[in-house]
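With one protein chain held back, the other chains of the complex are shown just where they sit.
Letters A and B name the chains as they come in the text, with residue numbers starting at 1 for each one.
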Amino acid sequence: MTDSNHSQSSHTKTTSRRSFLDALFGVTLLGWLGAMIYPVFRFLVPPKRPDLNVSSLDAGLVASFKKNTSKIMRFGRKPVIIVRKKSGDFKALSATCTHLDCNVQFKQDTEQIWCACHNGLYDLEGRNISGPPPRPLTQFQVNLKDEKIFITKGEGV
Amino acid sequence: MMHFNFIRPLLLVLLISFFIPRLSAQEPAEIIPPTDACYECHIDMDLDQDEVNQLFTHYLNDIHFQRGLLCSDCHGGDPEAFDEEDDAMWENDTYLGEISPNGEIAMCGKCHSDPAFMRKYSVSVSTDQESQYWTSKHGQSLKEGNLKVATCTDCHGVHGILAVDNPNSSVYDSNVPKTCSMCHSSESYMKGILETTSQYDDYVKSVHGKALLEREEISAPACNDCHGNHGAAPPEVSSINEICGSCHAQNRDLFQKSHLASVFKKEGLPQCESCHGNHYIVKPSDDFLNWESASGAVCLKCHEDGGKAKLLADQLFHVIDSLKINLDSAKVLIEKAEIKGMEISDLYFELEDAHNALIHSRTSVHSFDSTFVRSTAQPGFVASNNAKIGAKKALEEFEFRRFGLFVASFIITLLVILLYLKVKVFEKMKEKEKKNEKI
Partner (left out) sequence: MSINDWLQERFDIEAVKSFAAKKQVPVFFGSVWYYLGGVSLFLFIIQVLTGILLALYYQPGAATSYESVKFIVSKVEFGWLMREIHSWSANLFVFTIFLHMFTVFFSKAYKKPRELTWLSGMMLLLLAMVFGFSGYLLPWNELAYFATKVGTDITGAVPFIGEFLSKLLRAGDDVSGATLTRFYSIHTAILPLVFIVFLGLHLTMIQVQGMHIPESMEKVPENKRKMMPFFPNFVLRDLIVWLIVLNIIALLAVFFPWELGLKADSLASAPAGIRPEWYFMFMFQTLKLLPAHILFIEGEVFGILLFGLGGAIWFLVPFLEKPKYSRLWTAFGVGILAYIITLTVWGYLV
């Protein structure tokens, strides 16, 4: 009797131990599944700026861009200066002075690009016309589409 | 006769200094020697053969010869008189022979001051060199009878004058300082004329000298860019800001508008130079504003007692210095994040913006207006803060990754152990079953 009792208790002990093991295994398995699925799920959620725009830069609405003003924007790694002439036409040039890499600015009175660092002057075609700049500024293409301004690289990448 | 004594050795130095780079430069073989009487005779002369040879070698490279001018165009005489020495020189009315300094200015001016003549060679060439020369310190001294002055040939060379844009020319941008220093750095030569002879040595160490001579940046100013060339003279106090302002326009404009401009005018102080010096202009440091720096603020030159000036300088220094510190700490954070392998190249845009603002605010100091300086620096603070926030986020993300790895690793390890236990249990059961079956 005692013997059978003993074996029964040991039996229940092992079964309980086994069911505990099973439960723990189940929980861990679920945890593992979670650890695998969570990153994948987060990966699938599109990031805030899902569009990777490298070939063109959206410079906003034409209407909101006043005549005879300019603004500097990032295009890829480099700053670009976008100018709206008095005539209403747009021009986009690299905003990095070819002399010592200062950022250039638009001179409203003469419609020229000016670098404050050493008084370098460029015209709106980017040509260096006076001062120390050794090279012209790179031109970018401006395309107007649906009342919006888009800047693209001048020549093929 | 007096000038002969010193001009000769000077010319020799000039000649030699030309000769060294010339040897390796252009091939004179392309040039056909002239066929006039001067050349024909003088090349064959027994006397001083070496000197004559040297002279003609130079002359073949001379821009005047290359544009068709002959010896006689400067020295006079008859280039067609092949047979008779007297006809060629002594008995010819136009013959000048050796040319005096005074005569030299007129001789060169004969062509160079004649717009109608010079137009033949270039429509844009200036013809005011001679008139400018007479306004220069050199020209005025010459007028006074001082023959120890620079004339055309002292700077341009004699029988080997090269075009200004030829890098071998003694008056090519980056060769100008050396050329001027040939006289101006010689204590013995300048004795009784000018006390200072350190201009060249100072200039070489200056930010401009380094740019021009070390980095070979042709746009950097040489002596003539501040002093003028043909009309060379020390700039007047009132014109210094315009001279510096031709490149440093914004600095000039800001200073002109500042409350200091009128004070400088009243006191007769030179702008720019008062703080930055003249020939030895170093790259400005933020310590120019720092009363506590080793050399003290540059303001101390006038404001020994501090007072309001110190207050303003402290304010300006504080803005610039704290922007710099902000920028540096952002840089450190970004580097830290980068070393940890985080992709943060976008933050370099912010750094660039902050750096640009720092440059602008350093320039804005010339307004001596703390509000303006602060507003100029503001975008820099914003950008460097953005950079810091981004870098901190990246560092947090890095910690999160490690934490995530730790959690995942823990779960996987636990699963491995449990799976192992399960396999063991499972196999034991199977074995038992087998044994039971056998029994």
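The rule we apply is simple: a contact is a pair of C-beta atoms (placed from the backbone, for glycine too) under 8 Å apart; a residue touches a chain by one contact, two chains touch by 3 or more.
In this text the structure is predicted, and so the values were computed from the model without any measurement.
Considering the full assembly, B:T413 is the residue among B:T35, B:S131, B:S322 or B:T413 that touches the omitted chain. Taking the complete complex into account, residues 341, 343-346, 401-402, 405, 408-409, 412-413, 415-416, 419-420, 422-423, 426-427 of subunit B touch the chain not shown. Within the complete assembly, residues 39-40, 42-45, 47-49, 52, 54-55, 157 of subunit A touch the chain that is not shown.
As a convention for this text, only the chains that are shown with their structure count from here on.
Separation between the centroids of subunit A and subunit B, computed from CA atoms only, is 38 Å.
Chain contact summary for the complex, subunit B toward subunit A: residues 217, 219-220, 245-250, 349, 352, 356, 359-360, 363, 407-408, 411-412, 414-415, 418-419, 421-422, 425. Residues 18, 21, 24-25, 28-29, 31-32, 35, 74, 77, 79, 99, 102-103, 116-119, 131-134 of subunit A are the ones touching subunit B in the complex.
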